[in-house]
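Structure first, commentary second.
Excerpt of the complex: some chains, original placement.
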Amino acid sequence: MDFSGLSDNDRGRMNAYIEQKQMKDFLRLYANLVDRCFENCVNDFTSKALSSKEDTCLTRCVDKFIKHSERVGLRFGEQNALLQQQQQQQQQAMGGAPPQ
Amino acid sequence: MNFGGYQQQQQMQSGLNMSMAEQELEMVTTLFNNIVDSCHRKCIPPKYHDNELNKGESVCIDRCVAKYFEVNMKVGQKLTAQANQGQAMM
């Protein structure tokens, strides 16, 4: 993202905002991952402790989800770069100067 | 007071820029999270046989992300077209 339109002061606040957002996003991801893997792996309530089968399922669920997220992240970055490139070309084709 | 007015104006302007930058960041994050969820549902079967992504899953993810971006753009264009026709939406 391009924050060149922001003043120094704003950029500082923006960085603080981003830092707080990253923490929030991480906690959201964590809660989400717990919920998803619990949903998929735990279905036996005849006991109070996790079975070894459930435990194996959990490990795979977490590992796969992390790898999935990383791969989505890579492709997301590429697609996003492509999109911004297209938008710039469109603006130039229309003869308009890019926004300051 | 003039000076105060100027300062306030600057603050409002600054608040506006901040809120736009925050909104853009919010949009990108929401898009990313929705793609992660949606492509996980579409590409990763809930029976976990191992802890690696296999070839089929990996290819599926790549195409899923590309398609989601395409859908995102098309829906945006349709909404813009609707809005320009003056059809109100809540």
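As written, the chains take the letters A and B, and residue 1 is the first residue of each chain.
In this text, a residue touches a chain if its C-beta (ideal position, glycine included) is under 8 Å from a C-beta of that chain, and two chains touch if they have at least 3 such contacts.
Just so it is clear, the model here is predicted, and its values are computed rather than measured.
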| Number of copies of each distinct protein chain, complete complex | A x3, B x3
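Simple rule for what comes next: only the chains that are shown with their structure count from here on.
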| note | Between the Cα centroids of subunit A and subunit B the separation in whole angstrom comes to 11
| note | Within their complex, subunit A touches subunit B through residues 1, 3, 5-7, 9-10, 13-14, 17-18, 21, 25, 28, 36, 40-41, 57, 59-61, 63-65, 67-69, 71-73, 75-76, 79-80, 83
| Mind pulling up the subunit B residues that touch subunit A in the complex? | 14, 17-18, 21-22, 24-25, 28-29, 32-33, 35-36, 39-40, 43-44, 46, 48-53, 57-58, 61-62, 65-66, 69, 73
